[in-house]
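Only one protein chain is missing; all other protein chains are in place.
By letter and in written order, the chains are A, B and C; residue numbering begins at 1 in each of them.
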Amino acid sequence: MISLPFLAVMVIISIGLSAVIFRRNLVKIVMGTSIVASAINLFIVSLGYREGGVAPIFTGAPTLEMVLPTPQALTLTSIVIDLAVTAMMLSFAIIIYKHYGSLDSRKRRLRE
Amino acid sequence: MIRVKILTLVLLFAFLVACAVQTHPFGKPDQTFMDDYFIQNGQAETGSNNIVSSVVFDYRGFDTLGEASILFAAAMGVFLVLRRVEK
Amino acid sequence: MKRSSESGMSVIVRTVTCVAAIPVIIFGLYVIMHGHLTPGGGFAGGAIIATMTALFIVAEGGDAADRLGRGMLLTAESAGLVLFALLAFLGLRTTFFYNFLANSGSIFGTQVPFGPNPGYLETAGVIPLMNLVVGLEVFAALSLVVIFMFSYRREEQ
Partner (left out) sequence: MSFIVEHGPALAIAVPLMAAFATPLISRAGGRARNGVALLALLLTECILVLLFADVLSSGVRVYTMGATIPSLTSPVGYPIRIILEVDAMSALMALVSVTIALAVCIYSMRFMRSRDGMGYYYALLLMITVGMLGIVMTGDLFNMFVFLEILSISSGAIIAFYVNRGEASEAAFKYAVISAAGALMVLLAVCFLYGQYNLLNIGALAGVMQFTFLDKIALVLLVSAFALKCGAVPLHMWVSDAYSEAPAPISAALVVISQASLYALFRVCFTLFGAMPVIGVIGWFIIGLGVLSMFIGVTMAIPQHDIKRLMAYHAVSQTGYILLGLGVGLAVLGNAEAIGSFGIKAMEGAIFHMVNNALFKGLLFLTAGAIIYRTGTRDLNKLGGLAHAMPVTTCFFIIGMLSIAGLPPFNGFSSKILIYESVFMFSPVLSIIAILVSILTLASFVKVFQSAFLGPKRREYKDVKEVPVAMLIAMGILAFFIILFGLLPDLAVQWLIEPAAKALLSQLNYVGAIV
């Protein structure tokens, strides 16, 4: 029995991976890793969903049936990490563009 | 070459779908004791209505320190890489 | 040679940016300060305020990136992190990261009843303070990253 949200996560991971594997443009490789990271964030959040649950916040909560809080905290951490990694890789891409005038990974030693 | 890549991708996808099949059904986690502890006692122990906040800054505060320092490291890295260099 | 992205966008965009700045910053501060009561917190709020920096640079053009105080932002970033670590250190009488203000009766130390409630600002111990310093750090770090990336591109031309 497969759940649709998990299947969707796996499809998005594959999309990201295909960008990393097939694309030659460095910015698209960065986008691919970012997509994979987002898909995994989605996976963490959907792991912690409980049917009928509300966000684990007591301010004006309609019910005490709540989804799991830890995955949301982990997702917060992993979003920020993904942001930092993306910023770092983009600045490398900027430098590479400055040196070679191109973002194509085939022009140099760099292969995937 | 392109065939090898497509084959790799298909294999990876099959592998990931196999993992998704094995995961618990959506909306029905197998075990929830740790998170139930947070929901039951988080408000009393930390005084925060937002349980996610209490997990982020209290129960798993060290992760958050690491996370903030990752942002710091990334900022330092961006400045280092994009600094003005006299040739 | 100046491109349109160098000298900024039209006067409509610039005016709207200035008008939008106040509500956006206030909303960011609200998200930071209510991090322990409503969804959000230091990271989200800091990012909201940092979008203003990006919007400002886009609207005002490249020269604006140089006018923003980098030194001050760098200080703010470091100060935010040092204060965050310091708050963790202050709990060291019991353990590192101990929430020494929660339920203590002093600042942010009001006891909170279990179950749904309308939300009281004076609760949660060090969590609001940590939200505040993290918000400062995230705002400064993201703004600096945006500024550096933008002005680097300009210098190369």
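One rule holds for everything that comes next: contacts are C-beta pairs under 8 Å (C-beta built on N, C-alpha and C of every residue); 3 or more make two chains touch, one makes a residue touch a chain.
Computed from a predicted structure; not experimentally measured.
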Shown chains that the omitted chain touches within the full complex: A, B, C
Of A:Val11, A:Ile44 or A:Ala61, the one touching the omitted chain in the full complex: A:Ile44
Residue numbers in chain C that touch the chain omitted from display: 74-75, 77-79, 81-82, 85, 88-89, 91-92, 94-99
Positions on chain A where the hidden chain makes contact: 20, 26, 29, 33, 36-37, 40, 43-44, 47, 68, 70-71, 74, 77-78, 81, 84-85, 88-89, 92-93, 95-96, 99-100, 108-112
Where the unshown chain meets chain B, residue by residue: 15, 18-19, 22-24, 29-35, 37-38, 58-63, 65-67, 69-70, 72-74, 76-87
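Just so we're on the same page, only the chains that are shown with their structure count from here on.
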Between A-B and A-C, the pair joined by more C-beta contacts: A-B
Distance from chain C to chain B - Cα centre to Cα centre, in angstrom: 21
Centre-to-centre distance between chain C and chain A (centres being mean Cα positions), rounded to whole Å: 23
Residues of chain B whose C-beta touches two or more other chains: 43, 49-50, 52, 54, 56, 64, 67, 71, 74-75, 78, 82
Per-residue overlap in chain C, given as positions that touch at least 2 other chains: 37-39, 41, 43, 115, 117, 119, 145, 148-149, 152
Complex interface listing, chain A residues touching chain B: 1-7, 9-11, 13-14, 17-18, 21-22, 46-51, 55-59, 64, 66, 68-70, 72-74, 76-77, 80-81, 83-85, 87-88, 91-92, 94-95
Chain C contact footprint on chain A (complex, rising order): 55, 57-62, 64, 76, 79-80, 87, 90-91, 94, 98
Complex contacts: residues of chain B adjacent to chain A: 5, 8-9, 12-13, 16-17, 19-21, 23, 25-29, 32, 34-35, 38-39, 42-43, 49-52, 54-56, 60, 63-64, 66-67, 70-71, 73-75, 77-78, 81-82
